[in-house]
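With one protein chain removed, the remaining protein chains of the complex are shown where they sit.
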Amino acid sequence: MKIIALLTDFGYKDNFVGVMKGVILSINPQVNLVDISHGIKPQSILEAYFLLKNSYKFFPKGTVFVAVVDPGVGSKRKPVLIQTNDYFFVGPNNGIFSFLESHDIKRIIHLTNDKYFLKPVSSTFHGRDIFAPVAGFISKGVSPEEFGTPIKGMKHIEVPKPILEKDKLLGEIIYIDGFGNLISNISRNIFDKFTRGSEFEITIGKARMSKISSSYAEAKVESPIALFDSFQNLEISIKAASCSEKLGLKEGEKITIKKTAN
Amino acid sequence: MKIIALLTDFGYKDNFVGVMKGVILSINPQVNLVDISHGIKPQSILEAYFLLKNSYKFFPKGTVFVAVVDPGVGSKRKPVLIQTNDYFFVGPNNGIFSFLESHDIKRIIHLTNDKYFLKPVSSTFHGRDIFAPVAGFISKGVSPEEFGTPIKGMKHIEVPKPILEKDKLLGEIIYIDGFGNLISNISRNIFDKFTRGSEFEITIGKARMSKISSSYAEAKVESPIALFDSFQNLEISIKAASCSEKLGLKEGEKITIKKTAN
Partner (left out) sequence: MKIIALLTDFGYKDNFVGVMKGVILSINPQVNLVDISHGIKPQSILEAYFLLKNSYKFFPKGTVFVAVVDPGVGSKRKPVLIQTNDYFFVGPNNGIFSFLESHDIKRIIHLTNDKYFLKPVSSTFHGRDIFAPVAGFISKGVSPEEFGTPIKGMKHIEVPKPILEKDKLLGEIIYIDGFGNLISNISRNIFDKFTRGSEFEITIGKARMSKISSSYAEAKVESPIALFDSFQNLEISIKAASCSEKLGLKEGEKITIKKTAN
């Protein structure tokens, strides 16, 4: 059975996601629908980007991802289908898919063929009128070229990047998960390249840590720990509590790694 | 694969919805289950009515809708199955389905045949004991008449209706969506009939608007805009913010459209 996975900022109160699923199932009732999240902060393209980036590779080849965080709906931003070697991505061309690497992209289609849209197309809900039906038709085997015109440029968003100074690595908190863990933009890879086995000190807000823990279970109550999360990002966590609340820290907070003498 | 779509006020913390799905799948494991919303305000038949009304036509023919917002469970209100030309609706006869038009209804069955119930039937959870199993059996092809006795009267709820005065159209906010947008009971149709191309002024709380925007993207930050939402209801919205919070307005708030000289 074909898989269609959905990611939106539509929340869990309204009927928006349910209606999108109704539209998809009207085209292909044999599809297996999966929710990645609908709890994205309203209109946060960055959160959607971050969660989808950390999710898509865990799905089977051929999965169609529909991502709708779309503050520009009804304006000039283009609705697109991106086909990679293994997957399909459907949504607004607003940077939400900018984790995809160009060598992996087979084609980007500007969705213009309204034969595959739900009509009349509204100017406020392309999730229902364009993205859902296109995903449904992809799952039925309609060829990507059918949906519109190939284009080149994928829109990129600015994701804060870690900065390497002589003796410091400067990062930033880019996501706070549902447990209140602080997720930084420093990957294990970048961290390891910087520290190269040296001792180090991690500073964030008033907290200091000088080692990487290997699991949450290692933490002592009330003391923040640093660890690499299951997606290999440096994360700050407090046992059985929201680290964000306890330390009073949010997205955008700076995190510093300094090498110390050893 | 048959579709069963669920709408309840059971929320996302408890096991009520999961248990209903377990009951359905015990009868028919080949069914595709879809959530419309479980975030209805507790016991708000009006919210459930409004969301289901705006959702069901987007689902494929033959879909079975199970709607459980049921403050009268265990009292005399009747459990019913309503078959329309295209769909099945299962739930309490408390007004939740009163958007259905009589010419579209093929039959209303009072669910009395406990052969199709989960026994013993509790007096607090008909979602599990009556509505879920009946939906499961419908999806297996059991004939509607099998489930009980045909009845006539569908219970209607009072939905506030817009009032037309000589030079004013008076409406009311009947739903606030998850983004905080204010949704009124004034449809595009009624609005157009009233304004007939004249200039107009929309008043709600302290806000005044004199045009209809075509998309959210048009809004300036902090200024409320009026637009027709994707279900053709007049809606008041503020860019990147909760309009309800910013304006301090809730369900029941009055909205007025006045024709102005042109």
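Order of writing sets the chain letters: A and B. Residues in each chain are counted from 1.
Everything below uses one rule, namely that a residue touches a chain if its C-beta (ideal position, glycine included) is under 8 Å from a C-beta of that chain, and two chains touch if they have at least 3 such contacts.
This is a predicted model, so every value here is computed, not measured.
Checked against the hidden chain, the listed residues A:55, A:187 or A:203 yield one contact partner: A:55. Interface residues of chain A with the unshown chain, by the touch rule above, are 1-3, 5, 7, 12, 32, 34-40, 51-52, 54-56, 58-60, 63, 177-179, 214-218, 227, 229-230, 240.
Listed here are the chain B residues that touch the chain not shown: 10-15, 17-19, 21-23, 25-26, 29-31, 33, 42-43, 71-75, 122-125, 128-129.
Quick note on the criterion: only the chains that are shown with their structure count from here on.
In whole angstrom, the spacing between the mean C-alpha positions of chain A and chain B is 31.
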